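Heads up: the structure comes next, in structure tokens.
In this view, the complex is presented without one of its protein chains, the others remaining in place.
Coming up: subunit A.
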Amino acid sequence: MATKTNIGGWLRGTTVRKGGSNSNPRSTAGTPVVQSTSTTIFGGGVKDPSGRVSEFSVHRLFTLGPAPCPICQKTLRKLAFTPQTFEDLQVEKEVAIRRRIAKEFNKRREDFPDLRSYNDYLEEVEDITFNLINGTEIERTEERIAELRRASAQLTSANAARELEYAASLQAAEEAEKLARQQRALQAQKEEEEEREERERERMKVIELLERSEMSEEQVKKEVERWRREREKKRLAEQRRQQQAAKTLRNRAAAQSQMLPDTPHVPLQDDYYAWQDKYTMLPTYIDPSHGAVMQDREGIMRAGGYRIEEAWERAIRSAVAGLDVMPIDDEEDQWNGTLGEGVTVEGAGNVVAASA
């Protein structure tokens, strides 16, 4: 009984499949699977009443679908069991609850108009978590969760998607970094190699000079010195260039942070008045003169993105833009007051192409 020694014996009732032991009266040679009887459950599955269950008993008990817990009779499923990470089961439970809550309540600071309401939200989430962990007012808390979920289902799923994307981007960045590191190592290795080769070449050259040329030993020595100096100079220049480059970048980054800070994005910065308040666009208009355009039998307008709505909006805006302009004539006084501020055109049913 291999497992017996491994797991300290408490799995005894479940290791019958080995079939090697006669000491277990329930074992039957040739039948590898144990029937789930109540005796075997207590004999093997549950170690202590705190809720720790062996993997094997979970498999045995819940393979056929949801079943009641042998101790507390609560209906459980196999999927709901997770491997234990923490020694303290209370911690394990808290982590599980927090994980669940984090999934449900993932609103961010940006989703709130001010810090105060964000803090209130965090407080509420913490209250719920506390209740769940300590088992107080479970039912009421669950209700509260369901209610909050309904209220912000869309935002929650959007945030979840955003988080996933963020995780993916992190992973991608990490991979890129790894690749860069590898290349860096490769490059350093290559340069070392080159350096060695260079030295070797130099040695060969010295030998050659001594062998063949008329130069004296002194002269050869000088020549070698000269090569060395040149090489050193080249290396220094390269080093300086690279330092310079790094400095430029650093300077730029430093300058960026010191000078006037970058302000958050403001979508539109002009205060151009486009008579927006003077009309409301309707989804469609009766526009007999452009019936053919609206139907667009060939579909070429559709594919090209032409929008007749834009033509309508333009016509209506042109119409309202002229409303405040007083006619220049002698009877100016007569007009004053009859047409003034606040004239609103609720997109009339018929549009004459004003700008044609």
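Following the convention adopted for this analysis, a contact is a pair of C-beta atoms (placed from the backbone, for glycine too) under 8 Å apart; a residue touches a chain by one contact, two chains touch by 3 or more; residues count from 1.
We take it that contacts and distances are computed from a predicted model.
Hidden chain, UniProt protein name from the list "Pkinase-domain-containing protein", "Trafficking protein particle complex subunit BET3", "NTF2 domain-containing protein" or "APOPT family protein CG14806, mitochondrial": "Pkinase-domain-containing protein".
Screening A:55, A:191, A:208 or A:324 against the full complex identifies A:191 as the residue touching the chain left out.
If you put the hidden chain back, the residue from A:102, A:138, A:151 or A:172 that touches it is A:172. Only one residue from A:83, A:113 or A:264 touches the chain missing from this view: A:264.
Touch with the chain that is not drawn comes from one residue among A:80, A:138, A:293 or A:326, which is A:293.
Listed for subunit A, the residues touching the missing chain in the whole complex are 110, 162, 165-166, 168-169, 172, 176, 179-180, 183-184, 186-188, 190-191, 239, 241-249, 251-252, 255-256, 259-265, 267-270, 272, 274, 287, 290, 292-294, 298-308, 310-311, 314, 353, 355-356.
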